[in-house]
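My questions will all concern the structure given below.
Omission of a single protein chain aside, the complex is shown with its protein chains in their original locations.
All chains are identified by letter, namely A, B and C, in their written order; residue positions are counted from 1 within each chain.
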Amino acid sequence: MSLALRERLIFEYSRPGRGARGQWPEAPARSALDALPDGLRRQRRPLLPEVSELDALRHYTRLSQLNFSIDTHFYPLGSCTMKYNPRACNAAALMPEFLGRHPLAPVAQGQGFLACMYELQEMLKAVTGMRGVALSPLAGAHGEFAGVAMIRAYHRARDDLERDEIIVPQAAHGTNPATATMCGCVAREVAVGADGDADLEALRAAVGPKTAGIMLTNPSTLGVFERRIEEVARIVHQAGGLLYYDGANLNAILGKVRPGDMGFDVIHMNLHKTFSTPHGGGGPGAGAVGVSARLLPFLPLPIVAREPAAERGAEAPQYRWLGERDLPQSIGRLTSFGGNAGVLLRAYVYMRMLGREGMRRVAEYATLNANYLSARLQQVGFEAAYPQRRASHEFIITLKRAEQDYGVTAMDVAKRLLDLGFHAPTTYFPMLISECLLIEPTETESKQTLDAFVNAMAQILREAREDPEQLHGAPHTLPVRRLDDVRAARELNLVYREPAT
Amino acid sequence: MSLALRERLIFEYSRPGRGARGQWPEAPARSALDALPDGLRRQRRPLLPEVSELDALRHYTRLSQLNFSIDTHFYPLGSCTMKYNPRACNAAALMPEFLGRHPLAPVAQGQGFLACMYELQEMLKAVTGMRGVALSPLAGAHGEFAGVAMIRAYHRARDDLERDEIIVPQAAHGTNPATATMCGCVAREVAVGADGDADLEALRAAVGPKTAGIMLTNPSTLGVFERRIEEVARIVHQAGGLLYYDGANLNAILGKVRPGDMGFDVIHMNLHKTFSTPHGGGGPGAGAVGVSARLLPFLPLPIVAREPAAERGAEAPQYRWLGERDLPQSIGRLTSFGGNAGVLLRAYVYMRMLGREGMRRVAEYATLNANYLSARLQQVGFEAAYPQRRASHEFIITLKRAEQDYGVTAMDVAKRLLDLGFHAPTTYFPMLISECLLIEPTETESKQTLDAFVNAMAQILREAREDPEQLHGAPHTLPVRRLDDVRAARELNLVYREPAT
Amino acid sequence: MPFIPHTDDDEREMLAAIGAPSIEALFDEIPPALRVQSLDELPTGLSEFEVLQLMAARARADGRPLCFLGAGAYEHHIPAAVWSTITRGEFYSAYTPYQAEASQGTLQSIYEYQSMMASLTGMQVSNASLYDGATAVAEGCLMAVRANRRSKSARILLPRSLHPHYRAVALTMALNQGLIFDTVPYARDCGHLDLDALTAHDGQDFTALVIQQPNFFGVIEEVDALTDWAHAREALVIAVVNPISLALLKPPGEWGAKGADIVVGEGQPLGCPLSSGGPYFGFMTTRMQHVRQMPGRIVGATVDVDGRPGFSLTLQAREQHIRRAKATSNICTNQGLLMMAGTLYLALMGAEGLERVAAASMARTAELVAALTVLPGVRRMFARPTFHEAVLALDRPVAPVLAALAQRGIQGGLDLADFYPELGPALLLCATETKNGADIAAYASALTEALRPARAA
Partner (left out) sequence: MPFIPHTDDDEREMLAAIGAPSIEALFDEIPPALRVQSLDELPTGLSEFEVLQLMAARARADGRPLCFLGAGAYEHHIPAAVWSTITRGEFYSAYTPYQAEASQGTLQSIYEYQSMMASLTGMQVSNASLYDGATAVAEGCLMAVRANRRSKSARILLPRSLHPHYRAVALTMALNQGLIFDTVPYARDCGHLDLDALTAHDGQDFTALVIQQPNFFGVIEEVDALTDWAHAREALVIAVVNPISLALLKPPGEWGAKGADIVVGEGQPLGCPLSSGGPYFGFMTTRMQHVRQMPGRIVGATVDVDGRPGFSLTLQAREQHIRRAKATSNICTNQGLLMMAGTLYLALMGAEGLERVAAASMARTAELVAALTVLPGVRRMFARPTFHEAVLALDRPVAPVLAALAQRGIQGGLDLADFYPELGPALLLCATETKNGADIAAYASALTEALRPARAA
């Protein structure tokens, strides 16, 4: 599609009386609606598009082409683990029997599905070193909620009622403090040391009788491994708090080191990152949680249990959902049904394809790619935030100097990258590094792609010196140039309105 | 994807040792190949890409975005009936049981599939008014071959051995004369009258004892209905020839008038046009043939027969393939197996969705759209080739005047349309109209889309007057501008070669 | 290494550029004691072919029974164009549209979705989806507490006839923030929320009343009176609605004199397959005055530096990545792709198509109820009008009856014994437009069979 042409709104294709009639069922006899009380009926039709099937399909196909995506672009978005989403996972999840299965269907008509869920729980336990896993949380932040709620339930069960502080490092992802609040806690930020590791003094000062727990990810969002993690665990545990592992960065350590072994009590996993389910332009995800022994009783509902064949005197094992009766201390239910089953199936397929051997290779090549990219970018003149450290699966470039010397910001670089055919890295996160780009190449990108990215970055640095306007004005070749966000927020235009006629 | 960036060749992503290993089976023991005679083994590996799954998928996804298609653009390609390809048809054809069925599977394990094929034959008979239908030809031209071969077989069976001339009107599609040659006949062109109808005098002069038959499409490729078709049929039949109907234009008359009723003896249908199976960037198609009673014995193999339940003393009717024993006079087999089954299934689903009521509406709205577009284009200053005639489902605009006045050709207009977001109409066909555009909007496009096309054409006419260079240089916004076809043919570069290292 | 493209040469060159002797060396900052020794609990890797064979066998084992279950997840026809479009890589494999210029496809789609949902619910603004119906109810309650400055109690009235899972999730998600939930009973004979039952709360400070329309039993509530009652007491109204039903039923924006304040619900009926419970999407709409209290992403229309129209995320100061501990919610990843499914579904159905789906579903359920209640021992539980679900009272425990139906390939509905023991043997069932006369007859005859042996015994 020629980018010069704007794609209209679906409503602009609409004409009264038009419609994708092949999709509509027969209208039942009018009398079928007699039972509806008059006063409760809808009087005016909603403003929905009236378009042909072709117009709808063409419209959304054209819109799709305006997006960058993994399938079309290198997408080194730090903290987001934008790796290849294998098509096999999608094919399996879209099998008609899986799609057609009702969430409340009897377990007898779901042994195939439940077997996958049970095995997924077991595999996640194995890779995290935790003792129990629940699959129902619907995204990372939802898993965080489950985790912190379990921490609270744990303290409450011990009558330790004052503990309502959650410690989060400055560099933490926004969902961490927000989750603390959602759980009725106070988020308490602690400083990070100059080397990227925790500032143990600050931590010791922060913990105390009000400490419910600490939320960490390791490697941290600074892209480095917290070397004194065992010490951190000791400090927090000694103060009576629990350790929460934000699994967004699990890709970095898969099969290499396990949160359970580092001393964490609870973890959420972003299956839509580490286990490569697609991000769908914003979701869905799946934020399975894993726990150590002491939190087992508090896991959210439901969970899949396996009753071995022998126990039941049956031929095959039987899988079933555990509910309140099985887990009376559970924090309870977090979802309408059992979780994002379709996402879980995709993650299950992905893990089965990786298998034991593939698991650690994920971490190895994700780390190799990040360190290579970091080394090469430094060679061509960029400044790493932590040059003395190993990169994990991601690393930070800071444009402080470019900003000072040429007035070129991280945002300028990001937008210019779009012109050059690369999705931008994460910008301005973590907040404590100024003018930063958080870059996560993932293990599924080839050296050639990384080299092309380095070339683009080198070109941008040249442009920063020679033609900074080029950068301030970027992007130049996309469907739109930089958007007026201030106007968007000030003159709120959030829904289409029919033009007055 | 930014159009400024060229997509490399898949080979340029290749690196020795890379590969989509998840797709590969385990390598069997080396000894498994011991049976292969040494001298017959391959010594050097073929030059196939060695790429990751992501690189392959990304490459072809990016390439896809360089195409225009129905799903993204209005595509008024005359003679090609580029209408909406309903997704339901694809969904049905891709059901795993249909995909997995082997062509030589026993008919007992194919009653579902064969029932669809039988009913498709019957529906095609009903809409064409023919007495028998065979589904195996794989495209229109292949159906033409079957048709002319049947005509030859018919004459041969009557010992009428001299008849080896096939009459084709000047305006005929290239496949018509080419088919005549394929069948060992001589193609004899006859002139068309000034009003677009056949020149009956010329026809009378052309027919004779060597006439095997005539190939026509009605409405003709000039976009008008041959009004004296009954007279044409009489002339040819009286001369001992048979009438062949090129069904490429069946969309124009579906449910309105039937080739069988017009006096045709044989017809091929382009299911990939009239019955909306996708064109796939060049194919596949399906060129089912229908015949009148006298050609029934000669139909190509195989054909699906239905044995009613009663006859077999069974519960359900039984479907089976007819072969040589059933049809000893058949022209024989045209395909490896039974035809483009997946295409036939799509056409079947489409026809079932249209049903009796939908069939004639196809012709009605295809015709309405063509006449509307023709009228509007004439209003804005274009010249119709046959302004005094009703358009059928398509019509011809001639740019003779624009060429004379501004030096702007049909090709210029076509290329400029691409810039404006429309696929070009068919250009320079039929050959007897100079500087022509053959425009077929199809019934699935809305008035708003047609109006937008008229606006684009009006803009082009303005540009022709004011800025013809704009047109000669078009397209300006596509991945490439006009290509050097002379160089392509002179310095043949037909395959990738590894750069010398 | 199914998805890793590195060749031996690549690896060597990359290590050289880094200046590391081996990949292993890149992990040298990790304390050796912590390193994983073995992953033997994990199975070995499968090829794509092997895993797809395994999954096909598992899927086959679950079969495709005839499903008359509803209870919050509904089997509707999903146009083939919906999933073939949204699984296009550009939608499927994109991230959240933070880089607006590279995400206009997703952003414009969200804007269109917001427009459709706002109009469908009769409200002014919509977010870009929440996790699911249950969490949308919970977020609605939390939002009401923020939005209703007049109330100090953080007390929410939850009907007992609200989906039991939604009640449970509201408790899990809001108790830690100190919300108080009071349960409002339903009328035992008619299944609806009786105004009389609310009088117990007259004079009390409460923040919001939740109204599910139709309620969990499929019963249609007197939403006007309920809304006016709550508004008269300065409480907000949180409407929980089935989006398909809104083709026929008065939209929450028109409930009572002033309309509901917050509208939430389960988006699944709009183009999302049943899929064992997810992914679905929760929706939320509200009035403009409350927009800054709304959780979740919102897209706004704006212009670029050249004045060209475009779309971007807006009001991000409500969100965790900007406001952190002070955000309206911790939600980050939402259910974007399912929201896309809903958008395509609504675009293809339009108002008239949606009306037909709603009416046909209602008619089918009425036919089903009529066909089953002629059987002895089977009667309708509640006297009030229902939409496309109904509760039947049986003369014996429901579980064995459902088991007998399952034997015949029929999922006959939901046994309410666990959720509403006070009802006695009660069966919640549903027939959407996907069920035809033959399906209903099959159910009736299977139920006849299922009831017979017990009768004989």
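To be clear about the criterion, contacts are C-beta pairs under 8 Å (C-beta built on N, C-alpha and C of every residue); 3 or more make two chains touch, one makes a residue touch a chain.
These numbers come from a predicted model, not from an experiment.
One chain is not displayed; in the complete assembly it touches the shown chains A, B, C. The chain not shown here is touched by just one of B:A134, B:A198 or B:V224, and that residue is B:V224.
Mapped onto subunit A, contacts with the missing chain fall at residues 15-18, 20-26, 51-55, 57, 61, 86-88, 90-91, 96. Where subunit C meets the missing chain, the touching residues are 47-49, 52, 77, 79-80, 84, 87-88, 433-434.
By our rule, only the chains that are shown with their structure count from here on.
Here the largest set of C-beta contact pairs joins the chains A-C. Centroids built from CA atoms put subunit B at 46 Å from subunit A.
Each chain gets a centre from the mean of its Cα atoms; for subunit B and subunit C, those two points are 45 Å apart. Of all residues in subunit B, those that touch two or more other chains are 15, 18, 22, 52-55, 57, 61, 86-88. Counting only residues that touch two or more partner chains, subunit C has 1-6, 10, 47-48, 56, 79, 81, 89-90.
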